[in-house]
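The other protein chains are all here in position, but one chain of the complex has been omitted.
Think of it as A, B and C in the order they're written, each chain with its own count starting at 1.
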Amino acid sequence: MGRTYHIIKYLCLLVWTAFVVFPFLWALSTSFKDANAVTSGARYLPWVEFEPSVQGWTSLFASGSQGINIVTPFLNSASVTLLASIVSLGLGTLAAYGLSRYSYKVGFVKNSDITFFFISQRIMPPIVLAIPFFLMLKEIQALDTIFGLVIVYVALLLPIAVWVMTDFFASIPKELDEMAMIDGCTPIGAFFRVVLPNSTAGLVVAGMFCLIFGWNDFFFAFILTFTETQLLPVAIVSLNSSVTPWWSLSAFALISVTPLALIAIVVERFMSRGSLAGAFR
Amino acid sequence: MLKPKHFFLLPALLTLAAIILFPLVFTVRVSFSSWDVYQAGLDFIGGRNYARLFEDTRFWESLLRLSGMSLITVTLQYVLGFALALAVWKKMRGGRIFRVLFLVPMMTTPVVMSVIWRTVFHESLGPANDLLSMVGIGPVPWLSSAAGAFISVVIVEVWQWTPFMFLLLLAGLVSLPREPYLAAAIDGASPARTFWQVTFPLMAPISIGAIIIRLIEASKIMDTVYVMTSGGPGTATETPSYYIYIRGLRDFQVGYSAALSLAYLVLMIITLTIIAKVLMRFLVGKET
Amino acid sequence: MLSLKNISTTHRKRPLCNLSAELESGKIYTILGRTGAGKTELLRIVMGLDDIADGHLELDGQNLADRPVRLRQMSMVYQQFINYPHLTVVQNVAFPLRRQGFSRADAHDRAMAALALVGLAGFEHRMPPELSGGQQQRVAIARAIVKKARILLMDEPLANLDYKLREKLREEFPRLLAENADGIILYSTTEPAEAMQLGHEMIVMHEGCILAMGAPADIFENPATVEVAKLVSDPPVSICHGEIANGQLMLAGTALPEGAGLVLKGDGPIQVGIRPDALSIGGDMPAKVVLAEFSGSDTIVHLSLEFGAAVMLLEGIHEFKTDQSIQVSLDTSTLLLFSAEGKNITERRSNG
Partner (left out) sequence: MKRISSTLTIAAMLTSTAMPAAVQAEADYSKYGIAKDIPGSCSYAAIDAKDYSGQTLNVITHAIPVIGEPTALHAEQFSELTGAEVNVVHVPFGDLFQRIMIPFQSGQNAYDVLFYASLWIGDFNRFLAPVPEAYTASSGMADVTDSFKGVATWNGQMIQYPMDGDRHYLKYRTDVFDNPEMQAKFKEATGRDLAVPTTWEEYNEVASVFSGFDWDGDGELNYGSAEVAKRDDLMFSAFISRAAPYAKHPDVGGGFFFDIETMEPLINTPGFVRGLELFVEAQQAFPPGGTNFGLGDEIFSFGGGQTLMSYSWDDAFIQAQQDGSRIRNAVGAAPLPGAKQVWNRETGEWDSFDEPNRAPYMTWGWSSAVSKESENQEMAFDFLCFFSNEANTFHDLQIGRFGVNPYRDSHFDSAFWQGLGWDADVADSYVTTLSEMEDSTNRVYDLRVPGVGQFMSSMANGVAEALAGQKSPQEALDGVADEWSDIVERIGADRLREAYANVVRLEDNEG
């Protein structure tokens, strides 16, 4: 039974793996095609089934009108995502710690309500806020700037940081910070000297989620920028014309997906050690 | 002096409030105006937008559709994510590679991957039908039939977000205490029994968290629909957020879409709260 | 001197009711009570970790209410082994000293001395999670005593250790606690033997209230109430219902033989406390074995007697079968008598 079970298990895993990697392989194949290869039905293997062309890749770095110049949006995306993630993580971690250790009460509003207020920001579909955000950023002259996007992204990412870190801190015994206070720390000192140094796993997960959701957001980046501060997803979608250059688009997609895919390796490492344990509950 | 408990909470709370307060209040105000493509301003038309909303069957149908869609996708994601997590939980050959690969889809940009998926599902030029025809199936009307489009969206959502469930559930499994398993092994419980009596109950809290978060995110489903089907064919894949987008930004009926948004928001908050409570009672058997 | 005056809390799980006590420097106070009796809660309010709803807490005449935790000159050892996972053993022990303003070198030296005292010399560069449970708790103890705190609080420090380690550490405690001899030590435990062995004074708690306070031997010999009697003995004193009729102690309608010179006054229902070692094998009382368990080198036998259930403690290992019928005898000299309401009314004739 053990053997058949193993074979079946591996087969299932391989099927899922195939499902997971298929779109990437398809995009890889497409990125080496030209118009004829795209329009003549499904073709998979370069050289065998179609004559490969590198125009999809060269167009990303070429200058001139066909060059899509991937570099600037890439850097923009990286700055906005990193800055917003850092701010969200910082504020969110403090708030989550407060929510997990103290009880707040203003009128009928209690801790759970405050936590819900944070989380509920995620319930709102982005379209709801597009125009108000536009007007707000216009008022502070932050449209089409990295600063403006960071402001908006903080609103998007803060709930995630609060959610993950609240769960994480719940898994750190409160006796630990009490101990620190008994040993002479102020409450704030206890947090920075003792709790924070023991929160790496939670910070990694929360940070990772912030990066993922920040990097992948499309809508706000789309509405709130004009020409100066293009982000990656917007840049990619700008290739989605009626006559789409599928080859460039596929190559672009693969490049934009790579940095975060590398995060998967880091996450796996943490997970295997069991150190993400407390981060979700 | 600032009390420590306020030092922790207030910066985030105030920041979020500062960012969100204006848009929220503004949205409420706009929902009582006739702001549209021609008339950009805050006149007051009372509850007309809300009255219109109650008769807007397209909106209510989209809500119904969304409940079906998110129920199906989240259930599939949960079951598949759990199954995958169980499969690679214990030490095994190639386990690392599997785990890394299984995580990758959630790291990718939905709007970009949806574009790729659209080419995959292209009915005459895409590989989906091509591969199926090799085993004698097809052609499947992926994006041109109501059922096909619905299934395509579900497939992409499952592809994209099963890793999220997988990650949370695997992290939970890895951290499970060992004692209950020893006890079950001593009792000679079968694997299935061990799962239902030990693993599943122990995983209940994390499961609820994961399901709720996924439900929240799944309700906003937008990028996939936007790219793959534009809500079609007909209105077969139109979700509330896409519908609000159509009304608000395509049609530029800003006032009406604000009313739609707020109605949607209230409904979602109520629904999700109820679901959270029910799950809590069902899986953990205790009150929230 | 630490004084508690009519302290109560509204803590969700274990409210404390109207606690009053005066604790003197240089003494070890053990707090005995079952899990959930309010021992931890008492320590936490002394420490300032939980708020007092009503009453006063004073140290040397000064109100502690507004003094933050870190300024209370106290230290604490938890039931769980709480150490700072990101610091090495010696850094852990030096941590409070550094906060007190000791120089790095000074703190290090003192920490090393404390580690030597708890028998962890040579472990100073390990990380806490790499140590065994007993060792981790020793680190926590070293950190608690190194401060020479005014008040040292120990919350069931041995509860999470296995039997062997518990015994060993308990034996060392008097020596370790001598480090804090000038301070007040509050030590909570669920084990009567531990409480009696360590404490200069013992405080018995139950359901958030202090039931008794005083010298351990006194409380053991002469428990004020049924509850105290049950708490201070392990296995607990068995309580059976009987009556006094015509100057005789009746249990299930049978008069017990007169012994040990108990004063039996007044007729009426009565509760009889039977210490576990008062019963022994052989005799004329029929009994049925309900359950027999081993505890260390002793055997605890739960019996069903004509007049009720009782526990018998036997030295050494004895095998019993469930439902086995045996004959036991009762040594009446250590019987405790309680009124129907539970007050101790035991009186022994002085010549007895």
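Throughout what follows, a residue touches a chain if its C-beta (ideal position, glycine included) is under 8 Å from a C-beta of that chain, and two chains touch if they have at least 3 such contacts.
Since we're looking at a predicted model, the values are computed, not measured.
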Visible chains in contact with the missing one: A, B
Selected from B:Leu86, B:Leu125 or B:Ile269 as touching the chain missing from the view: B:Leu125
Contact partner of the left-out chain, one of B:Gly94, B:Pro191 or B:Gly234: B:Gly234
Option touching the unshown chain, where A:Ile131, A:Val195, A:Leu254 or A:Met271 are the choices: A:Ile131
Residues of subunit A (touch criterion as defined above) contacting the omitted chain: 35-36, 38-41, 63-69, 72-73, 130-131, 134-135, 138, 143-144, 222-223, 225-228, 230, 234-235, 237-245, 248
Those residues of subunit B which, in the complete complex, touch the missing chain: 34, 36-40, 52, 58, 121-125, 129, 139, 141-146, 149, 226, 229-236, 246, 249-253
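Convention: only the chains that are shown with their structure count from here on.
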Chain-level touch network, classified as line, ring, star, complete or other: line
Reference subunit A; chain at largest CA-centroid distance: C
Contacts with two or more other chains, residues of subunit A listed in rising order: 186
Residues of subunit A touching subunit B in the complex: 9, 12-13, 16-17, 19-23, 26-27, 30, 38-39, 41-42, 44, 91-92, 94-95, 97-99, 101-102, 104, 114, 117-133, 135-136, 151-152, 154-155, 158-159, 162-163, 167, 186-188, 191, 212, 215-216, 218-219, 232-233, 236-237, 240, 246, 249-250, 252-253, 256-257, 260-261, 263-265, 267-268, 271-272, 274, 276-281
Contact footprint of subunit A on subunit C as seen in their complex: 47, 49, 68-70, 72, 74-76, 78, 80, 82, 84-86, 95-96, 99-100, 143, 147
In the complex, subunit A residues that touch subunit C: 173, 175-176, 178-186, 194, 197-198
